[in-house]
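Complex shown without one protein chain; remaining protein chains in place.
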Amino acid sequence: MRVAYLGPDGTFTSEAARRAVPGAEGEPLATIPDVVEAVRTGRAPLGIVPIENSIEGSVNLTLDELAFGPVGVSIRGEVTLPIAMHLLVRHGTTLDAVRVVRSQPHALAQCRGWLGRHLPAAERQAATSTAAAAREVAAGDGSVAALGPAVAGERYGLAVLARDVQDHGGNTTRFVLLGTAMAMPTGADKTSLVVFFGEDRPGLLLRVLDEFALRGVNLTKIESRPTKQSLGEYAILIDCAGHVCDARVGEALRSVHRHAAELRVLGSYPRADGLVSVPAAADSDEAYRRAADWYADLLAAVDSPP
Amino acid sequence: MRVAYLGPDGTFTSEAARRAVPGAEGEPLATIPDVVEAVRTGRAPLGIVPIENSIEGSVNLTLDELAFGPVGVSIRGEVTLPIAMHLLVRHGTTLDAVRVVRSQPHALAQCRGWLGRHLPAAERQAATSTAAAAREVAAGDGSVAALGPAVAGERYGLAVLARDVQDHGGNTTRFVLLGTAMAMPTGADKTSLVVFFGEDRPGLLLRVLDEFALRGVNLTKIESRPTKQSLGEYAILIDCAGHVCDARVGEALRSVHRHAAELRVLGSYPRADGLVSVPAAADSDEAYRRAADWYADLLAAVDSPP
Amino acid sequence: MRVAYLGPDGTFTSEAARRAVPGAEGEPLATIPDVVEAVRTGRAPLGIVPIENSIEGSVNLTLDELAFGPVGVSIRGEVTLPIAMHLLVRHGTTLDAVRVVRSQPHALAQCRGWLGRHLPAAERQAATSTAAAAREVAAGDGSVAALGPAVAGERYGLAVLARDVQDHGGNTTRFVLLGTAMAMPTGADKTSLVVFFGEDRPGLLLRVLDEFALRGVNLTKIESRPTKQSLGEYAILIDCAGHVCDARVGEALRSVHRHAAELRVLGSYPRADGLVSVPAAADSDEAYRRAADWYADLLAAVDSPP
Partner (left out) sequence: MRVAYLGPDGTFTSEAARRAVPGAEGEPLATIPDVVEAVRTGRAPLGIVPIENSIEGSVNLTLDELAFGPVGVSIRGEVTLPIAMHLLVRHGTTLDAVRVVRSQPHALAQCRGWLGRHLPAAERQAATSTAAAAREVAAGDGSVAALGPAVAGERYGLAVLARDVQDHGGNTTRFVLLGTAMAMPTGADKTSLVVFFGEDRPGLLLRVLDEFALRGVNLTKIESRPTKQSLGEYAILIDCAGHVCDARVGEALRSVHRHAAELRVLGSYPRADGLVSVPAAADSDEAYRRAADWYADLLAAVDSPP
């Protein structure tokens, strides 16, 4: 089994790929769209990309590729990883020798406080990824440090000069596993979807949320995103508890389908936190079945055409 | 075709029966429960009973018989009649000779103002129906007047001493046509139902109303009724626009079914006012069909068990 | 202290008046409107009328007088009485001598089953009240029986031939105490109100219920009533938990006031069942006070006109 992932090797994403599909052969690709495209076209059966960081928020490039790109890719799993940033240097470099700190801009931002206290005079330089920064440090002269994960340090033979230098504890990144089909229901599932609002219709957002709430389907995430046309036109990205195969989720989705300009289901998949959705009695599959039977009997009491 | 109705002959109900099923043979019965029972047991294929007056409100006996009595009867039509009350006397009687006014207590109440102005000294006496009052006047000595419809005066050979003596204009009574099956949808339909609340659950009433509102189904009447157990336990009687065969009504009913202790549909039938229900695009049968097709396609993208 | 009530003496209402204001001097009046009018004009400081029976439903005459009559009367208390119907006869009369049963039509209806089993051949005759029926039995020849409360039998010297002959157990009537001011809050209060719908606006009913639900105010009763204009135009009568002085009730009422054609508060008063309303923390008077303080601070951060 091959898994395409956002490379290079030595990033948090490569670690997530290993955890999502243990034993799989990893295939690092240059960009998020490349990974999504490889899965969409069948060149890779599975793919893994970051989708959300507990501090930075959503990875817009992933969201937009899944939400607004061509269809044919489904989220079929998720993995969350704690993110620990370390100050990585060539062996022998000491803190007072560091003149430059390089990393992906988000990583620089997450360590701003620590850098201000310990390396106030060092120049911050942007890199395209934490792994690229590590590689550049390895190729440099010892006055440059990188901010990145342990795996990047190992990959490029660097020393860890300071551990856990991020300003906020509990930093976590969520990655999604992509394929061409959704996973089967497990009872502890999540569904991701995108609702497109054709016109700026007040009340439509509330209705969409209401459709889920009335059926006891909890939303775990909601976010409005521009649809690339002009400021003010939004799509709503929603994560909800449950699987498209659950009756309550299915009815909510069909209701939203009737009202939205477009509805795209990005996938149903087992939750990383394993939280089981136990619906109220009235929202269970069994209650939906009984109601359907009752209604069929009711229709039998209508006059038939002669 | 025979139509059982609340007799005696000469009441507004007998007139409603004639209008509901022109040319039918009318069969007057003594009480509302007798009419309902005759239809339920098949002794009469159709029945007609009053259900609501624009001034007095619901006819509780009819509501309770349909809502809480044995099942097996459906409302399959409705008729509304303007109610004009006249002062009926034996020929030759003049206003100053009237010492007693008899009628069904509701009729007496509806003419209270007129009686206060024109016959302040006359004794009011209760009768079991307006027709019974007219019959008793015909059998009396000329000092008694009845309040009742023109048809009662004709039936018992009385003179109309004063016309339209009711205090409020626009008095109308609604009658329902009963059978054992519901009528087919016409596009201008109404559905009557009863929702039972098992326990005093705050929020359940609101949910029930919400289920209809979210699907664009208008309610034309709502009324809480005691369920004959103890003060404070209620059922809700609802009339809504549309037919049980309409997709939006069907889904609303199934949702209510999942949440209520019990749900009884009293019938779907053509509205007396002929008002056509034109759903919004998102609430049309076509929108429900498209959503069902979309969902079937979606489920096809879920992994199958190996 | 005088209490006007719906007479004559010997009815359930006279018993309710004694319980509502112990030691008061009762003043029986002929009709419900007479009682309401006496309070409104100040001729009687207090009044008591029946408003709802657990089997028959609302007493429309009372509702309409309070909801649609002139303003100036408030409900300031309520009393509930168990209703037990007895078969009352002249001393010495036996069951097989009874040829006629007289009572108020509702009372006849409530004992229909018993009468069908024990007096199938007796003629049913309408009376204007249970007390009037008892008086007529006392003045009659022994072949007539009355259905009524024990107090009516005592008042007119009749014997009880059969006890508790009503078809349904748990029959209870609710009476309201009228005055010109509302009662002070006790913590276990109820508020009665009437919402007028100017036009047939779909969604307005739902909004009204929502305004209460969102603030955690439970509705104990809801009923649509014709407004005496034409079939289909309704007012909604609502009983809710809480007092107009409670912040959550006050805000709900003001919101309804903004949307309804008219809003009439019939009164706030201690509940007969003594059930204390304990609001959620967010709905407490204290939460409203804190929110008001917070908002005042917020407004202070707006630029002032130069």
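Here the chain labels run A, B and C in written order, and each chain numbers its own residues starting at 1.
Basically, a contact is a pair of C-beta atoms (placed from the backbone, for glycine too) under 8 Å apart; a residue touches a chain by one contact, two chains touch by 3 or more.
All values derive from a computational prediction rather than experimental measurement.
Asker: For the chain omitted from this view, which of the shown chains does it touch?
Answerer: The omitted chain makes contact with A, C across the full complex.
Asker: Identify the residue among C:R43, C:R99, C:R112 or C:H259 that touches the chain left out of the display.
Answerer: C:H259
Asker: Taking the entire complex into account, which one of A:R90, A:R135 or A:R174 touches the absent chain?
Answerer: A:R174
Asker: Among C:M182, C:V195 or C:V217, exactly one should touch the missing chain; which is it?
Answerer: Only one of C:M182, C:V195 or C:V217 touches the chain omitted from view, namely C:M182.
Asker: Of A:S143, A:T180 or A:T220, which residue touches the hidden chain?
Answerer: Among A:S143, A:T180 or A:T220, only A:T220 touches the chain that is not shown.
Asker: Can you list, in ascending order, the subunit C residues touching the missing chain?
Answerer: 74, 76, 181-185, 207, 210-211, 214, 244-245, 250-251, 253-255, 257-259, 263, 265, 268, 282-283, 287-288, 290-292, 294-295, 298-299, 301-305
Asker: So that we can see where the missing chain sits, which residues of subunit A does it touch?
Answerer: Contact residues on subunit A toward the absent chain are 31, 33, 52-58, 60-61, 80, 104-105, 109, 112, 124-128, 168, 170, 172, 174, 202-203, 205-206, 209-210, 213, 218-226, 228-232, 234, 236, 273.
Convention: only the chains that are shown with their structure count from here on.
Asker: Would you kindly give the rotation angle relating subunit B to subunit C, two copies of one sequence, based on a CA superposition and rounded to a multiple of 5 degrees?
Answerer: Resulting rotation angle: about 180 degrees.
Asker: Please work out the Cα centroid separation of subunit B and subunit C, and write it as a whole number of Å.
Answerer: Computed from C-alpha means, the inter-chain centre distance equals 24 Å.
Asker: Counting only Cα atoms for the centres, state how far subunit A is from subunit C in Å.
Answerer: Computed from C-alpha means, the inter-chain centre distance equals 59 Å.
Asker: Enumerate the residues of subunit A that touch no fewer than two other chains.
Answerer: Not one residue of subunit A touches more than one other chain, so the list is empty.
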